[in-house]
Structures are given as C-alpha cells and as structure tokens.
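Could you have a look at this structure, given as structure tokens, before my questions?
What you see is the complex with one protein chain gone and the rest in place.
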Amino acid sequence: MLLESVEYVRPATVEEALEALRSTEGAAPLAGGQSLVNVLKNRVAAVELLVDISALEELRTIDADGGALEIGACVTYDELDRSPDVRAAHPMLADVAGHIEDQQIRNRGTIGGNCCLSDPTNNLPPLLIALGATMNVEGAAGLRQVPADEFFKGYFMTAVEPGEILRSISIPALPGDAGVGYNTLAVAYDAKAIVRAAAMIQGNGEIADARVVLAVVGPVPIRHAGMEEALRGAPATAETADQAAEAIGDDIEPMSDTHGSAEYRRQVARVVARRAVTEAIARGGESQ
Amino acid sequence: MSDAGTVHPIRVTINGEAYERTVESRQLLVHFIRDTLALKGTHIGCDTGNCGACTIIVNGKLIKSCMMLAVQADGAEVETVESLAEDGELNPIQKAFHAEHGLQCGYCTPGLLMSATYLLRNNPNPSEEEILRGIRGNICRCTGYVNVVRAVQVAAGAEPTAGAASREEAAR
Partner (left out) sequence: MSAEAVRRRAGSRPERDPEAMSAATRAETVTAPSETTEELGRWSGKSVRRTEDGRLLKGQGKFADDHWVHRQGFAQFVRSPHAHAKIVSIDTSKAMSLDGVFTVLTGEEAKEMCEVPFFQIAPEPGGKLQEWPLAVDKVRYHGDAVAVVLAETRELARDAAELVEVEYEPLEAIVDGVAAAESGAPVLHEEIGSNVAWQGTYDYGDIDWALENADHVVKIDRLHFHRFSSTPLECNAAVVDWDPGTGVVEVFSNNQMPMFGSMVIGPTLGVPSNKLIFSSQDIGGAFGIKIGSYPQLAALALLSKKAGRPAKWAESRSEHMLSAGHGNERSFVDIEVPVQSDGTILGFKVKAFDNAGAYLHYEPLGAVIWSQVTPGCYRMKHIRVDFTQTLTNKCPTIPNRGYSRLQHLWMIERIVDIVAQELDFDPVELRRRNYVQPEDYPYETPNRCVYDSGDLPRSLELALEAIDAPKWLERQRELGTGSGKRIGIGIGSTLDSGTNNFGQARIVNPELPFSGNGEAAYVKLDLYGEVNVNIGTTPQGQSHETTAAQVVADILNMDHGDVNVTAGFDQRHNTYVAFSGTYASQFAVTGLGAVMGAARKLRDEIITLAAYALEADEDEIVLENGACHVRDDPERAIPFIGLANMALSNNAVLTPELRERISLNCRYVYTPPFDVPDAETKTGNITLTYASQIHAAVVEIDEETGKLEILDYVAVDDCGRVINPQIVEGQVHGATALGIGAALYEAFDYDPSGQLQQSSFYEYHALTAPDMPMIKYADIESPSPFTPNGAKGMGEGGGAPLSTICSAIQDALGDRDAVVSDSHNPWWRIHELLRSGENGGPRGVEVSSR
C-alpha cells in the first residue's frame, strides 16, 4: 500500500499552517494520521500537499477551568486517557478515549482527527455532542464556533471549510446534577462500532434535560429528539430509560452492511441508547 | 516552516545511531526503516495500521510505523526490535517470550516485543487485562496470544496465568 506522490510541509505555527492550507486547493492538514495515511494509501483522495500540524504545541494543550475543558485538536487519545484534568472534569471522555482501538493508535490519533474524519463509526463525535461541546474552527477570517451537533455534515464531511482547521474543542462543565452514559455494540473488543449511543441526563429525581445521541445509524451522529422528549420531565429511573427507548423506530435509517442490517441496527440502537441513558442516570445519581 | 516539497532531508536517530537521508514525502516510516536503512526486524503485515507488525517506539511513544511518514520522524529518537538485545544477549522480555513459547513463526514478534516493552516501561506490574489491552494492537495468527500474555507476565516478574495441564520446567 503505497502513497501517490505528495508534497509535505511542517509549519511552525497555526498561522503558517493556515497559510499553507490556503496555498493550494489540494492541501490537507495531517494530524495523527491514523486515518488520513490510510486514505492516502488507498489513493482515494486527491491530496497534493500535506500540512503537518501534529507537532504544533498550540494545538496540543488541555486547559481546564472549573470543570470546563478546552482541548487542542492535536491532543491524542492517550493524552485524554491519562490527563488528570480530563479525568476530573469529564471522566467519560477519558474512558472513551482510552478504549479507542489500541495503544499505538491512541498514541498518534487525535481528538481533532477523530472528529474531522467524520467517520460514522468514530468514538468521540457522539460523546462530544452529548456533552454539548463547541468546535472552534479557525480560518482566514479568524475563529468561529460551531456547536458539535452542527459540526458533522455527512460521511467524511464536516463544517471545516477548505483553508480552515479545527483548532480546539470546548466542553462545558458538567452540571452538578448531570450524569453521562456511553454504550457501544462493537464487532469485537474495542473494535469497529455497530451501533453507539452517548447520553447526558440532568436532573434530581426528575429528568430536567436529556441529550441522547445515536451513532452508526446514519452518516452522522444524531440527537434523538423523540427519546429526549420522552425523558424530559420523567422520573430518573431505569424504567423511564426503557420506555423512552421505544421512541426509536422507523425514524432512523441506519445502513446495512456485513455487521448488521438496518433493521438489526434499529433494534439494537434502542438497547444501546437505553443502556447509555440508564448509565447516565446512575452516574448522575452517584455524583449527587 | 520547512519547505514544501516532495523530497526532504531528514535526520533521525535509530537505536542510538544517527542517520541523515533524503526521503520522498510519501515514503512511509516503515519503508524507510526496512528498505532505506535495511533494518529488517520491523515487519509489515497489513498496510492499514491494524496488525502492529511494524510497531516501534518513536520519542518514547509506541506507534505503528506504517501509519507515519518517514519525513515526520525528522529529529526523532526511534527504537526498533534491534535495540532490545544487549550485546547479543536476549533481554528479560525476549527471554520471557523464549521461555513461555510466546512466538511461533516470529513475524509478529518484533511488534509484540515493542508493545510489551512500552507496556512494562509505563506499567511495570500490569494485570492480565492490562496486558491484553496493551497488546491489542498486535495481531498474531499463530499463538492465540495465550503464551504471549504469559510471557509478558513472566517478564513483569509475575506468575503466568495457569491453564496448561503440562507446565514442565525448561529442559535448558
């Protein structure tokens, strides 16, 4: 598996990186490379210039502020897993990052890359949507903020325009009465996801707010309005989660592949969503 | 900023030795190591970053060298399987693989040894689960992993997981 001829540049600053990205139409940012290098090997993308942003210190910081986090796009999964700040503020993010594929990939793969590839099976996008994250996108016109649930546009498509990069991801502090759940049915241990769900449930005794995100049921992770609606105002119990999951039905149009038909994914989405919500309720309860 | 281009001079230290070469941007680090430098202990098993046969340590981090460009290793300190033996003597991890029959065809072995090295450097007393997770990125088609896990346990000074009815002492 060998790449096509390509130019490569390693900018010293984000500004230089943006400049390089604007210099030619076929420019692409290279972060951890754990997906992009495979794309290049398959010769399916017309990339003429690789702009290596993986070593830019500006993109490799984790700032914690009273439970809120701002995570640079080039922070690796392993760094998320091992960061005391991430563990303290958003332990679920650390756990999920620590179960992405394997150690080698976790040492190179980045939070920004996981999002910008917009592969529907990726681990972090549904969680970031559930956590209410904001994606900070930088381009010639400066920095713009895109809510995570508007960031993912389609298979391998995001809100990042040519000439822009994802600079960092802001995750608000978890409200005191909130809990987070995450559940995946994967092909095998830490392997490709068949269906995933992430949930944030807020409320003491009664659910005040619910964010339920399903993934691998379409091109991008989706918040399930019906299930969220069924949860809001209901008692924070496993039974509620069970009933609310029934809202998932023909409204989702999952893909069919060798790991499961659309109908199987639809049925399992209910299970996985319920489990994520149940976990979120339980964790919320624990944190009280 | 470095100059954009399809070829680049790089300087990389591998197993303590410095190499200066000019590489194509598109050359994968594993091909640089194997083809350009003829260090053939690092293997290729899948081309897609799944199998881990090309696992090495770059600047202290365990990585798959087929998922990194050679030019990205400019300035890096690299460790490959060839760094493990000391004066031709197997190191304790290699000895444990030998004692526990943690290899058969030996093709995945260099990658597994590097993963075990990294794991034990960062976690000298791993649990069985931590070992399984630590070598998840290395596919082995011969051993079924059982003896690999035992080898890492032995290298860590722990009792290997039982399961074998016959565990005779080494004849040599």
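When the chains are written out, they are named A and B in that same order, and each has its own residue count from 1.
Throughout what follows, contacts are C-beta pairs under 8 Å (C-beta built on N, C-alpha and C of every residue); 3 or more make two chains touch, one makes a residue touch a chain.
From a predicted model like this one, the values you see are computed outputs, not experimental measurements.
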| item | value |
| --- | --- |
| Which displayed chains the unshown chain touches | A, B |
| Residue in contact with the excluded chain [from A:191, A:208, A:238 or A:255] | A:191 |
| Residue of B:37, B:73 or B:103 touching the missing chain in the full complex | B:103 |
| Hidden partner interface residues of chain B, rising order | 24, 26-27, 31, 34-35, 38-48, 50-51, 53, 80-82, 84-85, 88, 90, 94, 97-99, 101, 103-110, 113, 128-129, 131-133, 135-149, 161, 163-166, 168-172 |
| Residues in chain A touching the chain absent from view | 1-5, 43, 102, 185, 187-192, 194, 257-261, 264, 267-268, 271-272 |
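As a convention for this text, only the chains that are shown with their structure count from here on.
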| item | value |
| --- | --- |
| Centroid spacing, where centroids are CA-atom means, of chain A and chain B in whole angstrom | 29 |
| List of chain A residues in touch with chain B within their complex | 1-12, 16, 20, 23, 30, 33-34, 37-38, 40-41, 49-50, 52, 54, 78, 101-105, 107-108, 189-190 |
| Complex interface listing, chain B residues touching chain A | 1-6, 8, 24-26, 28, 47-49, 52, 55, 61-64, 66-69, 71-72, 74, 115, 118-119, 133-134, 136-138 |
